[in-house]
Every structure is written in structure tokens, then in C-alpha cells.
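A protein chain is absent from this complex, but the other protein chains hold their places.
Take a look at subunit A:
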Amino acid sequence: VIRCQLSPPQRPLQASAVLRRASDEQKKEPLASSSQQQFDSHPTDHQPEQEPQGPRPSYTGQGGQESEDYESEEQLQHRILTAALEFVPEHGWTAEAIAEGAKTLGLSVAAAGMFHSDGSELILHFVSQCNTKLSDLLEQEQKLVQLGEAEKKPTDQFLRDAVEARLRMLIPYIEKWPQALSILLLPHNIPSSLNLLTSMIDDIWHYAGDQSTDFNWYTRRAVLTGIYNTTELVMMQDSSPDFEDTWRFLENRVADAMNMGNTANQVQSTGEAVVQGLMGAAVTIRNLAGLNQRR
């Protein structure tokens, strides 16, 4: 095991330095060595002249990180948060869960200090991860349709399936999800959570084949957002087997939305017919009154 003996980094990342020192106390081979290697090589990023000569040792750490030269703080945070998810059902969306997650990676529980105490980042990370999973799923389905291996779904079924797939990702965490929802509504979280919500809805419509470039673009997304949010709330209260009440609610809401489109068209046609009727009446009156003279 070759370890770089580095003098304290000139631009220390407080967190990494604390963690490195603290994890010296909590050794857990081989996890510790892989995370050590990452911390040691991270400052190397800033001080290239201190890079060790000779072949770089390869570690097969957690997740096969041997090919990475360094890990950014963001990547580290992602790893901690992902590991923390496992502890959410027990501890909720809290710093405790993050601390437990950090422990499984061989880091100090002080790692939780990198994050807000209300668990915001953990929740946002989870939501972002779910959205990515949904996008990947929809992308794969689209590929199958393009290859002709699957039938193209009608819009209402596509929307239902997409929303159901996304909501099912909440099932393992459903007990603590109401807590998460309230945290997402905190003022300092609203920009991020809104952003995540709108991009997810936009993704679903995109894969559903939406090509509107007029105000419909907004109407459709607003409608789907409403469907998603209400279904999510219903799911929180649902105690039926496999949430079948929720899916039935979803089906009804999507059907309503489809009908809304039809109703809007009908209203427009009726409106046009009425206008035409009035115009016809006006012309008739003009004729009768002898006012319709050619100029």
C-alpha cells in the first residue's frame, strides 16, 4: 500500500481534512484505504508537483473506484447521500441518516456536518435521483418503440404509467415522505424543488411526444403537474394493497384531463358556430333593411 505523505494541503477543503483526520481513528479495511486514497489524491489535484512518481497503485474500493484519479467534493457528497438513503426509513430525512450513511462509507459521522441540518440536500438528492431514473426508463421505452419491439402507448396510458413509475419510487420511503414534502416547501428549498418538479414534468411530456409550441405547452405541463401533485398526496393517505386506490385515482384524473381537451374543443366549436349564426343574422337584417348596397 503506497500512501502519499502530503503536507497539509494549501487550500484545504475543511470537510475533507476533518474527515481524513477523523477516519484515521475509524479504520475499516479495505474501505478506509480506498477513501484514504481518494482524499490523499484529491489535494494532489491542486498541487500537481507533489504527485508520486512511479505507477499509481490500484485500489478496488467500494464501487470500483480504481480508475478515478480523484473525487470531487460533489461526487463525495453524492456518495454519502446515496448511502444515507438506506437509513431514511429508520431515521427519517435527518442528519442522523446522513451520519449513518457516512459511516458505511468508512467516513466519520462528522461528515453530516457538510449538509444542512434539516435534511434538505438528502431529499433533493433523492428526488433528483428518482427523476434521472425516470428519464432513463422513458428513454429505454422510447428506444424499444423506435426499434419496433414495443407498441406505442396512447397518451393517457403513457402519462399514467410514467406517473405511476415515478411515484412507485417513493414506496420504500413512504412513511417519511410527508416529512420530506414539508421540507421541500421551505422557502429556501422552493427554487430547487420547483426546478426538479418542472423538469420532470417536461421530461414526461417530451417522451409522451408533445410537440406543442404554443400556449398548450404551458397548459399541458400545468395539468400534468396538478395530476402528479394530487396523486402524490393521495398516495400518502392510501392504505390499500399495493396502493391500488392511488392508481385508480390517477387513472380518473388523467381521463379528466383528456376530456378537458375535448371539452375545450367543443366550447370553441360552439363559440364559432354562434358567431357565424350572429353574422348571418346581421347580414339578413342588413338585406331586409335595404342597407346592403354595393359600393
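One rule holds for everything that comes next: a residue touches a chain if its C-beta (ideal position, glycine included) is under 8 Å from a C-beta of that chain, and two chains touch if they have at least 3 such contacts; residues count from 1.
Methods note: contacts and distances are computed from a predicted model.
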Record-based protein name (UniProt) of the chain missing from this complex, from "Ubiquinone biosynthesis protein COQ7", "NADPH:adrenodoxin oxidoreductase, mitochondrial", "Roadblock/LAMTOR2 domain-containing protein" or "Small ribosomal subunit protein uS7m": "Ubiquinone biosynthesis protein COQ7"
Among A:125, A:220 or A:253, the residue in touch with the chain that has been omitted: A:220
Selected from A:172, A:209 or A:271 as touching the chain missing from the view: A:209
Touch with the omitted chain, as defined above, among A:171, A:260 or A:279: A:260
Contacting the left-out chain in the complete assembly, out of A:77, A:129 or A:142: A:142
Subunit A residues that touch the omitted chain in the full complex: 142, 145, 152, 154-156, 202, 206-220, 223, 257-258, 260-262, 264-265
